[in-house]
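Certain chains of the assembly are absent from this excerpt, and the rest are unmoved.
As written, the chains take the letters A and B, and residue 1 is the first residue of each chain.
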Amino acid sequence: MTDQHAERRAPAKPPARSTTRPSPGEDWTQWPTYNAATLGFRNYWYPVVWERDIGDKPQAVTLLGEKIMVAREGDKIYALKDRCPHRGVPLSHGRREFPGTVSCAYHGWTFDLESGNLSAVLTDGPESPICGRLSVKTYPVEQRLGLVWIYVGDGEPHPIEQDIPAELLDNDHVMGGKIDLRAGNWRFAAENGFDEGHAKYLHNTALWRLFKVMPAWNKTRVAEVGPWLIRVQDEVHWEADYPGLGTWSNKRWWKRMPLPDAPGKGKSVNPVIAGLDIPGFVSIRLPGLLRVAYPHFIHYEWYVPVDADTVRYVQMMVRFESGAKGLLFKFKYLSAIRWLFHGQFTAQDAWMVDVMDAPPEKLYRPDLSITGWRRLIEKARPKPQPYDPASGSPRA
Amino acid sequence: MTDQHAERRAPAKPPARSTTRPSPGEDWTQWPTYNAATLGFRNYWYPVVWERDIGDKPQAVTLLGEKIMVAREGDKIYALKDRCPHRGVPLSHGRREFPGTVSCAYHGWTFDLESGNLSAVLTDGPESPICGRLSVKTYPVEQRLGLVWIYVGDGEPHPIEQDIPAELLDNDHVMGGKIDLRAGNWRFAAENGFDEGHAKYLHNTALWRLFKVMPAWNKTRVAEVGPWLIRVQDEVHWEADYPGLGTWSNKRWWKRMPLPDAPGKGKSVNPVIAGLDIPGFVSIRLPGLLRVAYPHFIHYEWYVPVDADTVRYVQMMVRFESGAKGLLFKFKYLSAIRWLFHGQFTAQDAWMVDVMDAPPEKLYRPDLSITGWRRLIEKARPKPQPYDPASGSPRA
């Protein structure tokens, strides 16, 4: 999922490095870290559910193939491994008997939400010898941007702020969002998101682009800017003639061209968010977050690994305003953007992510966006979640 | 499934042996016979369907992973391997052309119900050379208690009376019952049945216990009495205080306590069935039969292995009366017990059997009931039905 609007803008910062040649290889063995990351990368914070959807009653979520129980106690939200060590019954079926605990539905084994310790066994009395001698794994949890974030990793987590775009933490904003489970591996979703090539053709039929022309084809580079990899358009072509076939363009008489808003043309690029210093129209970063900077708002999407064949697709549309302008945006989101963009437009992406079947693959010039993303990962060397294809679960 | 009512009664007979310590092991390798018994044990009689539900038309059932065709001829019921040896079409699709035979739907291969011999091949004429030279396996069948029982085993079966509780054979009674296929391996169902710990917590919300308090926790032993393993309550506690958490109890103002009916308290324990000399409130025996002796009736449940992930759950509620009292019980069963106990109450057990996931497991004190059951099996050394995990079927 991306959109080509105003892609000819140069990045706000000069790119640190650029690459132009996609690899000719057909499989993923040249990207071993990426190739191993069927279930994503450990040691990151992932957004999982809306804060407002978590109450006292335990709920089950799956993250990087790990089954996790989530429940609220007052303002705080807790996450525990969703398996009672006694007989393997999911704690998400459990009940809440005492504050700060969850009790397994089967025998009343009662775990402390904070520590995971077995603090009481209701069917074995107060002197139950097993009490205090067992615990279930707990997961660090944070609440930011209205979302519940869970850290899947080893040791103490880093501050969650490192995994959230700075502009979202430092500025007033309003937002609307949508969380869906979608078919397909998270890597296909991420590649589709940063993919330079597809939008011009696939989204040609999207209602979101009904009145705005998209380019026909571009010449593109990718560049690293801080944690982000960005796409830079060196050339933008609005139509092309294919000898022996005909002309192809997204232009239609009823569609308007993007404004001549490139830097140097004497017009503000991005009146609202320019001050935020957002480099690039489309950018991606680890562990799988895409940012698309429209003139008046920014779209974010997280590709949160669920299992080998499912991705949790967390979409947010953000406007950096407050007060009446903010309220108006909220209304615009709920009445239009949610259905046109977070709905029909990205459903076209979901369709492709579902039917895609690679490797093997044959890459073409615009796929330098995809190979750039894979290369970024190989350089950063995040830790793949171990995966056992036979069971479809994380390997112990 | 069990119920805690009146559990403080001592067994009618002194236990032959008792054990108090569950094993600390996390897997089942220390119980090799049990561990191998995914599809149950051979050389037993199993109840399968109601007599009244079997007519002339062949029906298919699965038992210990074996596919079996069942059909009636007059008063007699027959069971044959449900596969025509010709081309593998199930005989349960067949038709009844001649008395005492079943004909495969495909080519009219006609098998004698009693012997399994191929006695005619309708599409090859009376002199068909294959006639009399083939047979399909037959299974011993008996009818008792309104049920069709099938023996899966090797050689001549022992008398079925050995596999039916004596009190059911020797006394007048009325009964109501229910047969369901339920998700989960038969061993989880059996363990859940004899499990000392779960009822107090899981069935806390059962309508069946709406007006009767259950204990909060017990100290329990198990003991062998003849073929049965029984649970013996050494201590019964009706509430408990968990430091730092609070008090937990099944008591509610509207629930009444069980009567002070323990032996020596000058009150009949079990006015109706005491004469039957039923030891223990809850008892279990091979190949997987649970008995729960309420003051006025006895509940039986058989865990009949179907396949690795399905159990045939045969429930019976029996009152040892006849005449008007019997009729009244029948009415009580159909109007209430069937829905409250054989329905909603044991559906809670079915839920747990379905979501349970062990080994690994961590056992606690009340699980001496489960380890006692496993130990009983290791001592008895019944023959596990061979199982091929790859095909999910019995190994040839």
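Keep this in mind: a contact is a pair of C-beta atoms (placed from the backbone, for glycine too) under 8 Å apart; a residue touches a chain by one contact, two chains touch by 3 or more.
Computed from a prediction, not measured in an experiment: that's the story for all the values here.
Chemist: Out of the whole homomeric complex, 2 chains are present here; how many copies are there altogether?
Modeler: 3
Just so it is clear, only the chains that are shown with their structure count from here on.
Chemist: So how far apart, in whole Å, are chain A and chain B when each is placed at the average of its C-alpha atoms?
Modeler: Each chain's C-alpha centroid was found; their separation is 50 Å.
Chemist: Considering only the defined contacts, which chain B positions touch chain A in the complex?
Modeler: 197-198, 200-202, 216-217, 237, 240-246, 248, 351-352, 355-358, 360-366
Chemist: Okay, in this complex, where on chain A does chain B touch?
Modeler: On the chain A side, the touching residues are 83, 85-90, 93, 97-98, 101, 103, 105-110, 119-126, 128-130, 134.
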